[in-house]
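Data first, discussion second: the structure below is written as structure tokens.
The complex appears here minus one protein chain, its other protein chains still in place.
Our next item is chain A:
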Amino acid sequence: MKKALLLVLTIALAVLSACGNETATKDEPNNQAKEAEESKEVNLYTARHYDVDDQLYKKFEENTGIKVNVIKGEADELLERIKREGDASQADVFLTADAGRLFRAKDEGLLQSVTSDLLDEQVPENFQDDDQMWYGLTKRARVIVYNKETVKPEELSTYEALTDDKWKGRVLIRSSENIYNQSLLASFIETNGEEKAKDWAAGLVDNFARDPEGGDRDQAKAIAAGIGDVAIMNTYYLGQMLNSEDPEEVKVAESLGIFFPNQETTGTHVNVSGAGVVKSAKNKDNAIQLLEFLSSPEAQGQFAEANYEYPVNDSVEPTELLKSWGEFKEQDIPLSVLGDNNAKAILIFNEVGWK
């Protein structure tokens, strides 16, 4: 009966190795293709997961014959995975939201510098990394949203002004655990200095309408519910709500006004989602082609529109909805400082008790 036990173990092993084999055989045609000619695929690790992305990848395959293999995940975890895989990594392109994360990828030596005239033409300089390690693909603004009934837009001016006593118990914003807030504070560390940035965070905490909870959409709903009067949130969430399947969400979004702060001073905080070529990329040329495609006029509209974001490519017009919100002055800082100051921002949040 020892055999029976052996049998059980063998089955267990067989099952395990079968899963290995399954993918191995799936990979095989690719391998052969690779040997036969120039590789016809590109491997993408992406933290962006809109359905329209898949359509764009298909279009890219139709245009170039290059198949896009995708692993979708959370940015930080994907980054960690690329790091662990090291030189052997099969990742060619890393795509994520927030310049802070792109910086982190660069800082940890996971990206490589690529040059392409087409990319330079399609992506404005301030949305590229200084060393061409990553390129912005879409642009979002973190703005002040207000209750049209209780707040006049004239009362609003800057992010800093929200720490005035006037706004006590009226300000809504999500948890500091979120990267958007970390990048926002990181940008203030750059424009105003660390001390002032800390005072701002402490002042805002004093004015909170409630302990931070939920995502950006929840802040908008809290305004409609009368819990607070102003919220700091990303523009595209408002776009999503205006186009929601749920009429109640549309109603909430319509009751809110959008205000671009710091127009007279440092400009409204903007951030990007973007991508870079991974250092150990095996299909570097294909990776560059993918970046070129995603920033091209052909793809930009769809890519940005999917999430109600602004295209980075100047030749592409934003959608009617975004145009209706008006043009605005953007914060004029290199986006890489967002990553540089990220850890400082987190420590400040902890110290001032911003949950």
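The rule we apply is simple: a contact is a pair of C-beta atoms (placed from the backbone, for glycine too) under 8 Å apart; a residue touches a chain by one contact, two chains touch by 3 or more; residues count from 1.
Everything that follows uses one rule, which is that contacts and distances are computed from a predicted model.
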Name of the absent chain as recorded in UniProt (options "N-methylhydantoinase A", "Iron(III) transport system permease protein", "Nitrous-oxide reductase" or "Pyruvate dehydrogenase E1 component subunit alpha")
"Iron(III) transport system permease protein"
Full-complex contact with the absent chain, from A:61, A:121 or A:218
A:218
Interface residues of chain A toward the undisplayed chain are 1-2, 4-6, 8-9, 11-12, 15-17, 19-20, 22-24, 31, 34-35, 43, 49-51, 69-74, 76-78, 80-81, 84-86, 88-90, 104, 108, 174-175, 177, 182, 210-218, 221-222, 224-227, 237, 240, 244-246, 248-249, 251-252, 282, 342-343, 346-347, 350-351, 355
